[in-house]
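All protein chains but one are shown in place.
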Amino acid sequence: MANKFLVYLDQYKGKVLPVSWETLGVALRLAGEMGGEVAALAVGAGAQEAAAQAFQYGAAEAFYADDASLSDYRPEAYSALVSRVARDQQVEALLFPTTTRGRETAAMCAIDLESSVMPDVIDLQVQDGKIVATRPVYAGKIIARTVSDARPVVITTRGRAFEQPQADPARSGTPQAVEPAVGESSLATKVVDYAPAEGGVTLTDAAVIVSGGRGVANNPNLTPPNGMDEKQAEIWRAQQGFKLVSDLAQVLNAAVGASRAAVDAGYIPYQHQVGQTGKVVSPDLYIACGISGAIQHLAGMRTSKVIVAINKDPEAPIFKYARFGVVGDLHEILPALTEEFRKRLGR
Amino acid sequence: MDLSLQAEHRMAQQMVREFAQKEVAPVIKEWDRKQEMAPFVLRRMGELGILGICLPAAYGGQGLDYISLGLACEELEAVDTSLRVVMSVHVGLNSLGLFQWATEEQKQRFLVPQARGEKIACFGLTEPGAGSDVAGIASTAVLKGSEYVINGEKMWISLATRADHVLWFARTETDAADPHDGLSAFLVELDRPGVSRGDIHGKLGVRAGSTGWIAMQDVRVPVENRIGEPGEGFKIAMSCLDNGRYTVAAGATGLIRACLEASVKYASEREAFGRKIGKFQLVQQKIARMVQSYDAARLLYLRVGWMKNRGLRNTRETSLAKWFATDASFQAASEALQIHGAYGYSDEYDVERYLRNAKGAVIYEGTSEIHQLIQAGYALGYRQDPALRCELPAYDEEKWQLV
Partner (left out) sequence: MKIVVCIKQVPDTAARVVAENGQVSWGDAPLVMNPWDEYAVEAALQLKEAQGGDVTAISVGGESAKEALKNALAMGCSEAVLISDPALEGADSQAVAKVLAAAIQKIGDVDLAFFGKQAIDGDMGVTHVQTARVLDWPALTSVSTIQSVDPGAKTLRVERTMEEGRVVVEARMPAVISVLKDIGEPRYPSFMGIRKASRATIPVWTLADLGIQAPQSHVTWPVVENPPVREVKTEMITGDTPQEIAAKLVDKILAEKVL
């Protein structure tokens, strides 16, 4: 019997998160190496279109469930459904993208299916017919190659660690509907409200990130408005500095990141924090402005393809990890850089 | 002989370390440059109970022992000397002086709010014309009815402009045969009429600290504010110094540690002649000496803490610990700066601040020269420690926890 690889497509308000296709891509490779087929599963409002898209990326089958009880994401409802489909389809491996939803649904499914989950995987290989999942542990200080002796193997794949497959509109199919696994009355939670995040590219998806550190607040040439105390003036200066960061980010269609020091000082909200206790990112280009390069920060962006560092301290540790470095005042360099990119990229 | 620290010591040390590293370290350089005390320091140290760490709960304190006081000072000075100076004057010199010599009523009135951090305390001994020569202080306190009228000026007083209370030493017995017997001690509330005070800037080091002068012009205090008996002032001052010096010794140990850590970090990163400078023997020698100083200084101050816990007279051991640790910290800072080369000469790194701070400690709370005289005095038999009318209470694990 051919192995079946089931991929959970994480979607939000009908739009499939791009990282889900990366997961599908690696599932296709595993299916190729171990022999088998890939099925996709989408849950929630808009799941039917999402599931239909999977055929374009190479899925042989697709399932969807869009019952009213599933319109808001609730881990108990989603995982019960995914587990049931996985069981019914007797899958060899169950793969999720590592998003908040993906990770917790995977974790619950592992319990339901009497298996274990290997989350946030950066590489998958087949050795002696078994899947070996490579995971960074200890904040990336160690690379572990992990295996599971339970079936199905449950995995979540880290964003931007795997290539996104090409979509071929010529490939198509009909997704199959599945019923929810638990009724509304059995669910102990209810989503009451949503408040969207401020717009802009999210860190984990970003191909380009421009980050600011404590150094962005250091522009002595700025005079804060009257009536501010020390701390307010500091925050005001920092906001001016982060405006330079976000101006550059805008021209590059980049996300804005921050070091822990900047977040702790109150310059920018926590969701922008890159690092060991923030988000781990792997963009193609990472521009670090006024960031010294503490180990904790490096742990969050070390695997970026190209790192550029701008810092006025020539001894800043970040220069050791940067492909390109500029020793200078970011308050002068950033606007010049923004202007130059605007010209060269025609934006 | 058990040299290990107990769990509560380690946890208390860790707590003070976290406070100092998280809340003070990121901003200390700015305040040092401004020559001003960060406004949140006293409030936070009070809130966290650090200002009453080694006083019984019955007196508003945290009920930990004298070793914990030392460990806290080591952690505070590892970030900046100005933090430990707060402990030296508020806890070591003033509060523990009250703990040892004050009446029960005075302890309730003055010590309790100090231990809680509600009132800030400082120590008024040194004058413009009298430092090492304590018996030569000129401030007077004349008894008039049920009040003393105090006149005089004190200088180089840490927390002068921040404190609510000062432990003030003045001459009361003008006809005493020996000037040492002519002094008395007073707890003066600094909002009394006739008190004026100001800051002193331009110090080489401890610039993020508050140092100043206090002048008293016909300041009237009730007899009930006199600490101890008339004429006991000198003995009280000396036993206060036994506690102040202990905090200085512990703090200087922390400063040596900061120099050592900075040196190891820099020597592991900086390269010259194709290798890390930590590979060069002359750099290694400097670091080895810092290690030696740190371990020895630490054992010396911990021994003092252990003696205080047991209610043993420790004047000699405290003097020795202070003299050793402060001299060693000045050396360590100088060598740490040297390891950093030109970068050490700039305030971009912390080591120049360590050096500037370290120099103060070999002057205050007994110059290194005074301590050498003290040690020789003991060794040659010229100096003894007769029993005092009031001794610093020993640590009582049970009683100090009772509110």
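Going by the order they are written in, the chains are A and B; count residues from 1 in each one.
We adopt the following convention: a contact is a pair of C-beta atoms (placed from the backbone, for glycine too) under 8 Å apart; a residue touches a chain by one contact, two chains touch by 3 or more.
Being a predicted model, the structure only gives us computed values, none of them experimental.
> What are the shown chains that the omitted chain is in contact with?
Looking at the entire complex, the absent chain's contacts are A, B.
> Which candidate, A:Val38, A:Ala59, A:Ala110 or A:Cys289, sits in contact with the chain we can't see?
Among A:Val38, A:Ala59, A:Ala110 or A:Cys289, only A:Ala110 touches the chain that is not shown.
> List the residues of subunit B that touch the chain left out of this view.
Output for subunit B: 6-8, 11-12, 15, 18-19, 48-49, 53, 57, 62-64, 68, 401.
> At which residues does subunit A meet the chain that is not included here?
Touching the missing chain: residues 12-13, 17, 72-76, 79, 99-101, 103-104, 106-108, 110-112, 115-120, 135-150, 188-197, 202, 204, 207-208, 252, 270-271, 276-277, 284-285, 295-296, 302, 305-308, 319-329, 332-333, 335-337, 339-341, 344-345.
Operating definition for what follows: only the chains that are shown with their structure count from here on.
> Determine the centre-to-centre distance between subunit A and subunit B, using the mean Cα coordinates as centres, and give it in whole Å.
The computed centroid separation for subunit A versus subunit B comes out at 52 Å.
> Looking at the complex, which residues from subunit A come into contact with subunit B?
These residues of subunit A touch subunit B: 261, 265, 313, 315, 317.
> Help me check something: in the complex, which residues belonging to subunit B touch subunit A?
That would be residues 26, 269, 343, 348 of subunit B.
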